[in-house]
Every structure is written in C-alpha cells, then in structure tokens.
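Note that this complex is displayed minus one protein chain, with the remaining chains in position.
Take a look at subunit A:
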Amino acid sequence: MSAIAVLAALGGNTPSIPAPHIEYGRLSPMLVVFGAAVAGILVEAFVPRRHRYWTQVPLALAGLAGAFVAVVVLAAQGRAPHLELLAMESVAMDGPALFLQGVILLVAVVAVLTYAERRLEPKAGGLPADAFAAQGAATPGGEQERAAVRAGFTTTEVFPLTMFAVGGMLLFPAANDLLTMFVALEVFSLPLYLLCALARRRRLLSQEAAVKYFLLGSFASAFFLFGTALLYGYAGSVKLGDIADVVSGKAMSTPAQLSSTQSDVLLLTGLGLLAVGLLFKVAAVPFHAWTPDVYQGAPTPVTGFMAAATKVAAFGALLRLFYVAFPGLKLDWRPVMWGVAILTMVVGAVLAVTQQDVKRLLAYSSIAHAGFILTGVIALDRQGVSSVLFYLAAYSFVTLGAFAVVTLVRDSKGEATHLSSWAGLGRRSPLVAGVFALFLLAFAGIPLTSGFTGKFAVFQAAAAGGATPLVVVGVLSSAVAAFFYIRVIVLMFFSDPQPGGPTVAIPSAFTATAIGVGVLVTLGLGLLPQYFLELASKASLFAY
C-alpha cells in the first residue's frame, strides 16, 4: 500500500502504478485450493448431473492433496523473512501459518470423505443419496422438493463451497494485515452459512441454523471491520507489524487532530472490537450463543468440518493478532482474556452437563475446549504458541471422528441424536460405541489419548506464563467435563437398549476411512506425541 501513499503524495501526476510483487509459488497452497473450487463451479455448470458426484469428489480431494504437498514443500524450504512475508507483506507464510494450513487441509480431506458418504441415506429416485438436500432452493415438503427427490438430485455444490471455505481458512491464520484477515474471514464464513442450510433431513432446523449463523456471524464481522477502521485511525496502517510499532512507541502515526487520549480510545476500542469478531468465530463465552443451534441444525458432516476447521483457522488468526500486533499491550488485554477463558471453560462444561442431544453436547464441549485453548493463547510465549498448535491438531481430528460416528446412528427419521436413543448402543454395536467412547475419552483428556497431551501442553504453557489460577479453573472444569463424557459412555455400555431404538448403519469406505483416521490420530498423538510436539515447537515462531 506504500505505493498508493506515494501516489497520493505526488497528487496523482505519476505516470504509472508499479505492479505489486506477488510470490505465486509461495502462495500456492491457497491458489491450488481456490483453483480447485473454481473448477468445481465449472463442473456444476458443464458436467451432466449424473456424472457430477464422481467428478467433484476426486477434484476436491486432488485439490486438497495438492495444496498439502505444497505446504510440505514450503515448510521444507526453511525460513527467511523474504520467504515468509509475501504479497506486499499482507500474507505471512511462517511456521504457525504453515502448520495450521497443513492441519486444515488434512481436516478438509477427512471432511470431504464424510461429505461423499452415500450409503447411509435410503436411495432417492433409484439413485444413492447423501446427507445434503436434493435441491437447496426447493421449499421443504413442497411439490418442487418431491420432484427433485424423485429425480434423484443431489447438491454436489457442497464440494466447491467447501473448497472456497477451506481457501479462506488457509488465508485466515496467514493474514498479516487486518484487511486480508477480514476478507479471509468472510471468504470462509459465507460458504459455511450456505452449507448449514443444506441438510436433507430436518430441513427447517437446518434453515433456522443457517439464518442464526448468518445474522450473528455478519454481526460479529461488522464488529471486526469497525475495529479495523479504528486501528487504522490509530496506527495509520492495517499491517500487524506497523500497528505493533506504533503500540510500542517505535513509530508515531496518530494524526495531529486526534489528541493522545483519543488515540488510546481508538486503540483499546479497536482491539476490543477485533477480539469480539474473532472470539465469536472460536465460540468463546459470551459470544457462544450460536454454537449449539448451528451445530445441531447443520448437516452433520458440515458440523464436523465447521467444528474442526473453523476453530483451527480462527485460533490461528487470534494468535497472530495477539502475538504479532499487540504484545506491547498485554497488560490491557490479558486480564480480559483471563475472564473470557474462565467463563468459556466453566459455562461450556456446566451447560454441557444438562444437554440431551448428542450434537448439542458436542457443541458445548467444543465451547469448553475453546476455553482450554485460550489458556494457551494467554501464555504469550513460544511454548504457548506450540501448545495451541498441538491442541488444535489433536482436537480437530477427535471432533471430526466424533461427528462422523454421529452420522452412523440412525432410525427411520434419519440420525438419532437424542441421548436416550443411544442407550445400550455398546450392546448393539460394540465397535462403533467403542470408537465413540475413545473420542469421548480424548475430549475428556484421559492419558494415552491426544486430548491428554494437548491439555497437558496448554496448561503447562499457561502455568509457565504465570497463569496458575487459570490452570486450576481449567483442571476443575475438565473434571466437570469428564463427568458428562463418562456419563455418555456409561449410557452406551451399561444400560439396556430401547426397543425400537436406532440401528448402526454400515458406512461405505468414505466414512469408515474418516473415522479410522480420527482413531489413528487420536491414539498416535496420545501414545507417540514427541515428534508432533517437536514439529509444533519448531513451527511456533511468527514472522514480522
């Protein structure tokens, strides 16, 4: 943007605008994903309907795999400022960004596998059906919808929509200025709003979830944008590094018309509004109200993707904001974040105890986990970053696996998510109930699972950072959370199955692979965490 400033200074008489230098090769993970998304749109336009599914699924998987290879290659190239600050310093492909992008891409691969599942729903119009509405625009229960179901339509648009969301999520933790961060936020949020509305069963709930998510999400991003505007007024730039310089007093940039007291108002209000926008996305209390409704109403494969990948991307951006732009202001934001972390852990854990629906239970559990991750964010050192990175990687695969298991337990009306219908599941299907129990134990943080390693890492970082009371609250709310996870396990294994209760559907290889990956990662990060802890530790340095 400095070129523009020069242009303004010269009064518009300059003959040409120098083209910005864009490092396409270093930005390739995002470009590959966006390219695959655009190709997916073209497939929707030009490929006959009956071939679309088998075109979209390989295309999405290939795009994600290609982007993951690009991330690995970039990570192997080593570190240097000119390799990390890209596109006029608006994107930082540094250690945390590459680590989180790798996690998001692997999560997205698993999520696309659960999207592609077509054996669970009964056939519609003689063709296999997936978890998504036959035609999103058709009114539920109307003639148009019946016709669409008879014709065996499926909404294959979910694949390009997901790819756009993944592209935005890749950019979000790498965004090095507030404008890029805002655009990335919208790029991954808008497709998610649409995906929420596309459930095949219980379409009213699904549409209601989409409306709630959209209205509250756009409300939160308006806060983020106003915060951006105020910080631009304070620092004269939206680059995180420039803002940090002005905060620490290395550069003076507040305009003369605004006195010094006013500039403090700009800074603190701006930071507060930005934090509201980001804390909404990570579902921290008091900005969590949307989470249970949206998680319950959205199609379950989408819920799994959203619960895992959004959290990874949003915590990446939150880390970068606090660690790159505002370390000099830690005396101001840390007490507030302490309060938010404590509230989030306690409210998430306590409200989860009262839930009767599996998806809502997992939603409240995700709120509690956001609180645990926030304790690592508050540490404000490299150990804090590496512990948060590790926790996010561990948590996202457990979440995906748990929601994939939820898609398997079904009765005649679709998924049976009420907890009472899960009673005795361990007797009907010991394997599925055992896998779900493993995920619940990982959520609870029982040793030998990834959840334990992650929780230990964030609490250790928080304690080392001087936040011992926070760790005490964290351990206590973990104990409350363990109660309701264990309650579900007891319900599954030690109570009698209801007559006429749900059955466990046999999935195709897609969902089986997704659950298998979840189990492998959960056990792998629990039994042999050392390699991944070192990887997270090596990746924990921000570039600025």
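Simple rule for what comes next: a residue touches a chain if its C-beta (ideal position, glycine included) is under 8 Å from a C-beta of that chain, and two chains touch if they have at least 3 such contacts; residues count from 1.
Here is the rule we use: contacts and distances are computed from a predicted model.
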Options "NADH-quinone oxidoreductase subunit K", "Branched-chain amino acid transport system ATP-binding protein", "ATPase AAA" or "Fe-S-cluster-containing dehydrogenase component": UniProt name of the undisplayed chain: "NADH-quinone oxidoreductase subunit K"
Which residue of A:I22, A:L127, A:L225 or A:V504 touches the chain not shown here: A:L225
Residue of A:K212, A:K330, A:R382 or A:R427 touching the missing chain in the full complex: A:K212
Touch criterion as defined above, residue of A:A19, A:A76, A:A137 or A:L331 at the omitted chain: A:A137
From A:A147, A:V183 or A:V350, residue that would touch the chain that is not displayed: A:V183
Selected residue (touches chain absent from view) among A:P29, A:P292 or A:G316: A:P292
Residue in contact with the excluded chain [from A:V149, A:V238 or A:V347]: A:V238
Contacts of subunit A with the absent chain, listed as residue ranges: 1, 4-5, 7-9, 136-137, 139-140, 179, 182-183, 186, 190, 193-194, 197, 203-205, 207-212, 214-215, 218-219, 222-223, 225-226, 228-230, 232-233, 236-238, 253, 255, 257-258, 292-293, 296-297, 351, 354
